[in-house]
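Inspection log for the structure reproduced underneath, given as structure tokens.
With one protein chain withheld, the remaining protein chains of the complex are depicted in position.
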Amino acid sequence: MIKQRIGKIINEAVKNFFRKPATISLAKDKIQIVKNYRGKLVYDPANCTGCGMCVRNCPAAAITIVNEGTKEERKMKATLNVGHCIFCCQCVDSCPKKCLSYSQNIDLASFNKEELKMQL
Amino acid sequence: MEKVDENKERAENKENEENKESKQNRETSERNRIVIPIGPQHPSLKEPSSFIITLEGEKVVDAVIGVGYVHRGIEKACESRTYIQNLYLIERVCGICSHTHSTAFCQGIEELAGITIPRRAAYIRVIVAELERLHSHLLWLGVAAHEIGFDTLFMYSWRDREKVLDVLAEICGNRVNYGINTIGGVRRDIDSEMMQDTLKMADYLEGQLKYYLDLVMTDKVLSARLVGIGKLSREDALKFGVVGPVARAAGIMDDIRIIEPYAAYDEIPVNPVTDTHADVFGRTVVRIKEMLESLEIIRYSVKNIPDGDIAVKAPRRIPAGEVISRTEAPRGENIHYIRSNGTDMPDRVRIRAPSQANWQGMRHMLQGQYLADIPITIAAIDPCYSCTDRAIVVNSESGTEIMDWQGLRQYSIEWYKKRGIDVSLVKMPERKFYA
Amino acid sequence: MQAEQEIVDRLCEEFPFLKGRVHVQRQKRIFTGHLVKEEFEQVIRYLHNNMGFYKANHVVGTDEGENLGFIYLLSNKEGIMLALKEIAPKSDPKINSMTCIYPSLERHERELVDLFGAEVQGLPEGPSYPLPDGWPKGNYPLRKEWKPEYFDKNTMTYNPPDAGNDKGKR
Partner (left out) sequence: MVLKLVKILIFPGFSFLAIYGMFLEYLDRKIYARIQNRMGPPWYQPLADFLKLLGKEIIIPADSNKKMFKILPIVSLAAVASAFVYIPVFGNTSSAFFEGDLIIVLYLMTITTICMFLAGWYSRGVYATIGSVRTLTQMFAYEVPLFMALLAPALIAKTWSITGMTAFYEEHPRYILINIPALFVALISGQGKLERAPFDSPEAETEIVSGVFVEYSGRLLAFFKLSVDCELVLVASLISAIFLPIMTDIAVLDFVIYLLKTIGILIIFSLMRSIMARFRIDQVVKICWRYLTPIATVQIIINLLIRGLLTL
């Protein structure tokens, strides 16, 4: 039989009292994110052929890419609805020309619904 | 002749009276009940579900359990999305055990398409799965501690869980819904820096986990609240078909990692963890020991991970067929049934999450408990409502009537009248006690 | 594969109608063909009583066009999973509840009632789920002909387009 006693955690409690807290004050400090964190998409229209693989594979139907120019002179515009985006970055994997990548920008909240539709 | 009749009559009368009395007693005990609703919103529930608990004093006599508030129709939605899109949908079946669902789904499709994933991908899947088990069990430990009012342990275990989440974010790119699986392998490789961080975390966590195990074993207050609560014996566990730590705490070894090794578990040694307590205490011990086991698996796989590709190309259209894929989720056995019809969308996807199997034993566990033990009993199966999406009903054998406030008052007036006090003159407003 | 083949052989021996309708898909997986109610009940009772399939993991409902399929997933101590299939026509989707031998199936069978419109006889009384209260009768969301886009969430009514009207089709 193991000897049991009341309040076993007391040693750890006293030790932690003098330790630096594990939490941060959100008002003062900045949130630290790891380097591989998936954030907002970055779009580079230079190579984009408008194949639409990203649009087809997007599980949340968040990204749309339209060609505003002509077939010969492409002028690709990508729109991302951050409100829909689930940050899986399947579009980055799907893109055959590597036009899409992700940034570390995760501070995307907005009071306005319209602002969530972002031009990439 | 008349005398006999009289006697008979008397005897009959007596019998009737006795019957009446016993009936009255039974009725009294049946009516001496209070019904309290727990949920759909309640501080002890982390997700919506409703428990209508009938109490006799502080003891539970009956529980009507309603789950299904988070039914999102994922299975129907799967039928109108491509396999790639489904991957992310299925990952969102559950926020805590998302990797195990996507692993089961990917495995199933890979089996249908006849793909063998690279060994390195299998190892990465194992590492992420074990990290997920760690974070899920640490989360559970915190929730369980909170349910019994032990907030210090709650904070400590969640502080340690943060370390696991940091490693997960580093490997997968997100804290939950990792998005690491893809059909044919994994999406991200693991580099040496990540491995170092993982091992460092494992070393830190091992000390902490051993401390928690020691704490649970030797703290008198914790064992006063955990031992003997929510009993589900081996026979009952088999009868109700519970899975995961609930079954393992009752001495049933049902670890899919051992029974039917998937991913890289066929190469990695996994030691079964079982316990014989068959109560909340046993489940706690099983979970903490499982975490220690997970650390060993992580260490082994990080050290023995083979070089090579991380994914093979998968076709968009999956050949027709049907498959049952099983994985071991943190909460138990997770079954996916997938049927494809040769197009790029599945014909039918069926997910049997572990929580769904564990709800059935809840009736047995709740009856005869104290009200104060309901939260920890519910928490002990680590219910995941979004996985479950279902509801079960537990009927008490006698069948209870739900008393409203008026009924209770009427009962109390009668109760006092029997003792010579008439309280019926005291005015009381009308109200419904139970809504 | 040895154990799986033995199970298949034993089943075929016991039930001649199963011959050629049960196969080992891979290690630890046995699938049967669709059985009608009477055949199915004989087999499932035999599996439970005589062959050590102590656990029923799940019931999967499927839509087979004209019929409804029910796949009972049973497993034994070695972890061999047997998918036993039952079939019932959509016009008369009556099956018997298996909760008498597998109590753990209650929820899963209840779900068949709500989502597939199966009439599971012998199921213990209880409220409907997982669908919410006030769900219109005759709407079985997991049947193939039921399309979520025709369902109006606010009025809780299902408004399929008329046969000749192509406007609602996608």
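Things worth noting here:
The letters A, B and C name the chains in turn, as written, and every chain counts its residues from 1.
Heads up, the rule we're going with is that a residue touches a chain if its C-beta (ideal position, glycine included) is under 8 Å from a C-beta of that chain, and two chains touch if they have at least 3 such contacts.
What you see is a predicted model, and the numbers here were worked out from it, not measured in a lab.
In the entire assembly, the chain absent from the figure touches the shown chains A, B. Only one residue from A:I24, A:A61 or A:I106 touches the chain missing from this view: A:I24. When the full complex is taken into account, the listed residue touching the unshown chain is B:A145, out of B:I84, B:A145 or B:I338. Residues of chain B in contact with the chain left out of this view: 34-37, 42-44, 58, 145-153, 155-156, 159, 219, 221-222, 224-225, 370-375, 405, 429-431, 433-434.
Although one chain is not shown, part of chain A still touches it, namely residues 6-10, 13-14, 16-17, 19, 21-25.
Definition applied: only the chains that are shown with their structure count from here on.
Taken as a graph of touching chains, this assembly is arranged as a line, each chain contacting the next along an open chain of partners. Once the centre of each chain is set as its mean CA position, chain A and chain C turn out to be 40 Å apart. The set of chain B residues touching two or more other chains is empty.
Within the complex formed with chain C, the chain B residues making contact are 66-68, 71, 73, 75-76, 111, 238-241, 256, 259-260, 322-324, 326, 333, 335, 337, 339, 348, 350, 352, 356-357, 359-360, 389-393, 395. Against chain B, in their complex, chain A makes its touches with residues 2-9, 12-13, 16, 22, 33-38, 56-60, 86-90, 93-94. Considering their complex, residues 81-82, 84-89, 91-92, 152-153, 156, 159, 162, 166, 169-174, 177, 179, 182, 187-188, 211, 214-215, 217-221, 223 of chain B touch chain A.
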